[in-house]
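Note that this complex is displayed minus one protein chain, with the remaining chains in position.
After this line comes chain A, so read on.
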Amino acid sequence: MNDIVVTSRIRLARNLSDVPFTIKMNDYDASNVIDRVRDVILKNKQYHFDFFEIKKLPLIKRQVLIEKHLISPALASSKIKSAVAIDQNENISIMINEEDHLRIQVLYRGQEIQKAWEDANRIDDFLEQHLPYAYDETWGYLTSCPTNVGTGLRASFMLHLPALTLLGYMKGIIDTITKLGIAVRGFYGEGSEAAGNLYQISNQITLGQPEEDIIANVVSITNQIIEQEQQARLRLLSENRAFVEDKVYRAYGILKYARNISSNEALKLISDVRMGISMGIIKETTIDKLDVLLNLIQPAIIQDYFGREMTPEERDIKRAELIRKILE
């Protein structure tokens, strides 16, 4: 049941040694970093990157990139000049002038943390050949925030944990893994709640452990959570089968026939149906289709999909239409 891991993500924080960090940057510094990084990125023959200056992007386009997890809300609303390079497959993004000069991020669907790490590491090696990194023999990669110093690495998984949430186990689990140096966040990262029973878990410690150990630690804790979720699902099935069947089929019914649906409601229902498919209750559709929907239902992506701006009311109608089409 690998579908409990929705996405795997690696992020590396890097800075240049010869430019002030973003908190102390002026316009000249910001442009300087962007120009130099752009020149280097365009030299890379292995990946094809598209380059965007954030301030030149329309607000809706920025929101699309946030919803696709390609940029952070902080980058989108940055006061200083910022940019992003995105590879053609939309797995890799290099944010420029976010909290750090560089944030290399690789995101894959499913349990692909190793692959994500290899990509991030390779891009890091490439950038380092052409840019003077801020690095110290004792403290490793020097970052803007002391919580990222050392490896600058954040390894994270987006986990779908509906059964543990339904049975009320999540608070206990979060308390425990927080003590093990693992952070838990909602769908959109810091500060957001776990909408759709999606939880993002990641390492907190970045100094004093090699990258491989940090990743292995997050993987090991993730595997334990997966096991608990699987047991919780089995328990739900054996003790409350009728309740679960009713819940997931109702969700499927609404998704399939609704004419007007908000992104929040859709997210909750998709979560239920996703669990239903995984448990073998719903056979009419697939996890893949639901994961496509997970992205498409979001407010900006849906407008991007239809190629025009829409009012919230219009979006809710179009969203229902799109869900029906995909579930057909």
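As a convention for this text, a residue touches a chain if its C-beta (ideal position, glycine included) is under 8 Å from a C-beta of that chain, and two chains touch if they have at least 3 such contacts; residues count from 1.
The rule is short, and it goes like this: contacts and distances are computed from a predicted model.
Novice: Mind telling me which option in "Alkyl hydroperoxide reductase subunit F", "Cytochrome c oxidase subunit I", "Molybdopterin synthase sulfur carrier subunit" or "UvrB/UvrC protein" is what UniProt lists for the chain we can't see?
Specialist: "UvrB/UvrC protein"
Novice: Touching the left-out chain: which of A:Asn15, A:Gln63 or A:Thr222?
Specialist: Reading the full complex, the residue touching the unseen chain is A:Asn15.
Novice: Considering the complete complex, identify which of A:Val40, A:Ile60, A:Ala74 or A:Val149 is in touch with the unshown chain.
Specialist: In the full complex, the listed residue that touches the missing chain is A:Val149.
Novice: Which is it among A:Leu57, A:Ala74 or A:Ile205 that touches the chain not included here?
Specialist: Residue touching the absent chain, from the options given: A:Ile205.
Novice: Of the residues A:Asn2, A:Gln46, A:Gln129 or A:Thr311, which one touches the chain left out of the display?
Specialist: Hidden-chain contact among the options goes to A:Gln129.
Novice: Since one chain isn't shown, list which residues of chain A touch it in the complete complex.
Specialist: Counting over the whole complex, chain A touches the hidden chain at residues 15-17, 19-21, 23-24, 99, 121, 124-125, 128-129, 133-147, 149-151, 153, 205-211, 214.
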